[in-house]
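Here is the structure we will look at.
All protein chains but one are shown at their positions in the complex.
Then we have chain A:
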């Protein structure tokens, strides 16, 4: 049986790992390669690098960082942020990424999802969606959550999959960094709407939140960041709780 995944996200900027609250107020939390290796050892199922560099100079460090990580990391590595074209995706994969997440560029030009899926396979194309709640719906935002679009998140997720995305990384902007749990309603709505794996993101404050994202939210995987980097809990502690809740979880002992 396919197990549920715990994915550790490292926000990188200028080659360092940083973490903010609601996409702002960044703090330096460590070296990406060392942190990725530590999380593999602790039993993380995947690692994601989200590049939030503001300038081209900062971004240039990303591909070198990906290559150095891929040479030592033996679990899947996803890279997102600053990936705009098929050429960018090719470069990310060549550098050592296994999957690439595409966010603003897919909103600007949805064809890019199809082009990437046809060339590299749907399994390496992750549609990254940042959504903010408005009444009973969720509005898609781009550019790190700053720019509202006309798109509704559930419909947009469906379109991304129809166009070739093999996975959806779904982030609640409202919950991101707040540590009060994932937006379960949003997660459930998208997980029910598409047939590809959905990754819940934004808001995990403890292991119970992760469990709720997978059970009540119906996600295949959960993305966590700050609570691990800050030492509030561990990969092992989260996975123990998930296993005790009856979820199929990969054992690393």
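The rule is short, and it goes like this: a contact is a pair of C-beta atoms (placed from the backbone, for glycine too) under 8 Å apart; a residue touches a chain by one contact, two chains touch by 3 or more; residues count from 1.
By definition in this document, contacts and distances are computed from a predicted model.
As stated in its UniProt record, the chain not included in the shown complex is "Imidazole glycerol phosphate synthase subunit HisH", which appears among "Imidazole glycerol phosphate synthase subunit HisH", "Ethanolamine ammonia lyase", "ABC-2 type transport system ATP-binding protein" or "tRNA N6-adenosine threonylcarbamoyltransferase". Touching the missing chain, out of A:93, A:173 or A:210, is residue A:93. Residue A:118 is the one among A:34, A:64 or A:118 that touches the chain not shown. Residue A:196 is the one among A:196, A:222 or A:238 that touches the chain not shown. The chain that is not drawn here is touched, among residues A:52, A:83, A:140 or A:221, by A:221. Against the chain not shown here, chain A presents residues 1-5, 40, 45, 67, 70-77, 90, 93-99, 118-124, 166-167, 195-197, 220-221, 250-252.
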